[in-house]
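Every protein chain but one is kept in place in this view of the complex.
After this line comes chain A, so read on.
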Amino acid sequence: MSENLIVPTMAEMLAQGKQPEVLFWVGCAGSFDDRAKKITKAFVRILNRANVPFAVLGTEESCTGDPAKRAGNEFLFQMQAMMNIEVLNAYEAKKIVTACPHCFNTLKNEYPELGGKYEVVHHTEFLKSLLDDGRLTIEGGQFKGKRITFHDPCYLGRANNVYEAPRELILKLDAELVEMKRSKANGLCCGAGGAQMFKDAEPGNKEVNIERTEDALETKPEIIAAGCPFCNTMMTDGIKNKEKEGEVKVMDIAELIANAQDL
């Protein structure tokens, strides 16, 4: 694939005396996880298509500290936060977009008190604003009429009350949006939050991601849409466990939109 992604860094922008419209916070999963990197690239393709002047921190980005904080390590969290805030403030960042609800929540809610005050949006909100402003048009393409169910990420939904932006994007694809019995404020966690992603589960009778995958499969979807790289991993694992990977795909909203436009 002859990819031609335009991904300027904040350092390059600064050297040219430019300030981007928005800083794209890629996050650790988006930078390193093979599955999540595809989401990152899909989002960048859309940004490139809509000619959004954005930049990334690149090698100057570091973990927001979210998993450390949820694990109880407030020291490590605040060290990460203050280092990141120094970098962000040095570049005079104003608006940040991220495809990870954990980064989103931490940057938006927990950084301001430590001196990092930015307008922070989730990528689904940002994409919706591009549509609303007429900077991006989307068509259903291959997803027209497909049954898609959306799994609410805890840190986007309950944590920050963002329920509609991802759903509106799915509807824009002319897809059939089907809701799970537990959705929106009643959505069930995928099992990755609160640092669970990085440890084995405590003894029980089921894995949380299996329970949630069953919720999703009940809706007989062709696609399970996610808005979080960690949910994506958990749901993908759940689908594999149920041996449904031939019939059901787990895709990020950004991927749906990029693929619909053949980007």
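FYI, a contact is a pair of C-beta atoms (placed from the backbone, for glycine too) under 8 Å apart; a residue touches a chain by one contact, two chains touch by 3 or more; residues count from 1.
FYI, contacts and distances are computed from a predicted model.
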Next item on the list: Look at the options "4Fe-4S dicluster domain-containing protein", "Putative spermidine/putrescine transport system permease protein", "ABC transporter substrate-binding protein" or "Aldehyde dehydrogenase family protein" and return the one that UniProt uses as the protein name of the missing chain.
Entry: "4Fe-4S dicluster domain-containing protein"
Check: Which one touches the absent chain: A:20, A:166, A:193 or A:238?
Finding: A:193
Check: So which of A:98, A:124 or A:160 would be touching the chain we can't see?
Finding: A:160
Notebook entry, point to check: So which bits of chain A touch the chain we can't see?
Noted result: 1, 3, 5, 7, 9, 26, 28, 30-33, 37, 40-41, 56, 58-59, 61-63, 65, 67-76, 78-80, 82-83, 105, 108-110, 113-114, 154-155, 158-161, 185-186, 188-189, 191-208, 210-212
